[in-house]
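Worksheet: the structure to be examined is printed underneath.
A single protein chain has been omitted; all remaining protein chains appear in their positions.
The letters A and B name the chains in turn, as written, and every chain counts its residues from 1.
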Amino acid sequence: MRSRLKRLILAVPFVVAGLAPAQAEVVRIATEGAYAPYNFKDSSGKLVGFEIDLAAELCKRAALTCEVQEQAWDGIVPGLLANKFDAIMAAMNITDKREAVIAFSRPYVKTPIRFVTTKTGVGAAHTASLPAITLEEVDPAEAAEIKGLAKLLSGKTIGVQASTSHEWFVKEYMKDSTIKSYDTMDNMILDLVAGRIDVGYTSTTFLAPIHKKTPGLVEFGPPMTGGLLGRGVAVGTRKESTELREKFSTAIGAMIADGSLSALATKWFGFDISAK
Amino acid sequence: MGGLDHLGFILDTVFHLSAGIPRTLVLAAVSLAIGFVLAVGVAVALLASNPAARKLAAGYVYVFRSSPLLVQIFLIYYGSGQFRGALEVLGLWHFFREAWFCAILALTLNTGAYTSVLIAGGLRSVPWGQIEAAQAVGMSRYRVFASIAFPQALRHALPAYSNEVVLMIKATALASTITLLEITGLAKQLSAETYRPFEVFAAAGIIYIALNGVVAGGFGLVERALQRR
Partner (left out) sequence: MRMELGVLAWGDGGWGDELARGAMVTIAIASAAYLVGSVLGVLLAAMKLSGSVALRWLATAYTTTLRGMPEMLVIYIVFFGGGALATWIAANILGIRGHVDLPSFAVGVVCIALSVAAYACEVIRGAVLAVPRGQIEAAQAVGMTSLQRNRLVVAPQAFRLALPGMTNVWQFTVKDTALVSIIGVTEVMRSASIGSNATKQPFTFYLAALVIFIVIAYLSQRLFTRLQKSADRGVRWGA
């Protein structure tokens, strides 16, 4: 029993250290780390990406000490609510569903969502009748295009990342298709290439670097934003963190005004998708 | 009162998640059935006189018992995608393409390894005197196995096998990581929609405990029935 007692005593400091309250000044920002070029890991395992650079710049402008940490996408909102961190910068769109539980700063990027398929796959030959669709105000032409896509994909399998606005969209509008949800977008692309799903539905910004690494992918259909898909990517915070949110929004506004946000976006995405 | 609202939500969720019970049970049942047949073969090989057969069987058992089921599932599902070309040539891609096939394959290989050890242990426990007597009476090797050794081996392994069935039902939860919507997969979806993960997963837990309770109870009845004979 003696060695067991010793082990029990040794475990206590372990637990106490884990419970030590963090410094109030450090703002902990959570990101996914698996969604290039927003946030991903380089081959040395370090977190890099558009949002990591943006976080550093915003915090500098807002005079905050920030720490970026990794968090699996599934647990990112519950983690915020449970105080594991103070802000989310993980390519998260502002949506009504999310605003029921958390609050957002002003958007820093607007990313259209689009269908993607293989060169010989379903939809590769589809030519969209419209250049883009915003889901907030859908006119008859746009509604027809969406219906057309739903018909094209009826009976087919669509891949999305779980717990995303993309998933909500296809569940709402593509009711005759089979939907498969993946833990990461990367795994979804793996299965698209492997032929387990017919098409994928994800953001054009995620797809941009993928085209270089995985040739043979074709995007089709009009890029979509708004409505169910969200009103832009912004910093997520707990509802009561009003001051923190305002600091972020002010810094974002400053970056839009002096053009540095556009420059950063172009650097990482190849084209300017910054919010205006 | 907050507590009552939580309870109501949990009960509601249990109702919603029960839609996943059939898939959970089918995954478990099919894997257990095929895995059992596999296990019998492997158990015989483990006790065979041929050293090559013994080594092969032992190697298979060792690999699948020493590594996590999650790694085995990902290896089969995503790993097969890497060799799609080769699999298509062999005409096997049609199967590996399906998530349920990969899940059942992984679960079957897994339970096959564990169960083979149970059956081998059961076979070894049959008193040698009985085997000798059966052979002396002129029974063929097959009859000795089927009528004398195997039934007793099963009876010996029954308590441990009930444990294996419970473990299999729990193992099906891992199928949710490769897009299958059994109980845990549905729970993950629901928790993301309602943002009330604690209650949703607690509800899922209740369902599994209930299922396992039924299984354990069922096996208890079988054991008692066999003892009376």
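One rule holds for everything that comes next: a contact is a pair of C-beta atoms (placed from the backbone, for glycine too) under 8 Å apart; a residue touches a chain by one contact, two chains touch by 3 or more.
Only a predicted model underlies this, so the values are computations on that prediction, with no experimental measurement involved.
Of the listed residues B:Thr13, B:Ser31 or B:Gln72, the one in contact with the hidden chain in the full complex is B:Gln72. Which of A:Ala56, A:Ala82, A:Ala144 or A:Ala263 touches the hidden chain is settled by the complete complex: it is A:Ala82. If you put the hidden chain back, the residue from B:Ala99, B:Ala171 or B:Leu186 that touches it is B:Ala171.
Mapped onto subunit A, the interface with the missing chain covers residues 1, 4, 7-8, 10-11, 14-15, 18-22, 24, 34, 41, 43-45, 70-72, 74-75, 78-79, 81-84, 86, 183-184, 186-187, 190, 193, 213-214. Remark: the residues of subunit B touching the chain excluded from display are 62-63, 65-72, 74-75, 78-85, 166, 170-174, 176-177, 184, 187, 191, 197-198, 201-202, 204-205, 208-209, 212-213.
Basically, only the chains that are shown with their structure count from here on.
Those residues of subunit A that touch subunit B in the shared complex are 74-75, 77-78, 81, 97, 100-101, 162-163, 180-183, 187, 190-191, 193-196. Taken together, the subunit B residues at the contact with subunit A in this complex read 78, 80-81, 84, 93, 97-99, 177, 179, 188-189, 192-193, 195, 197.
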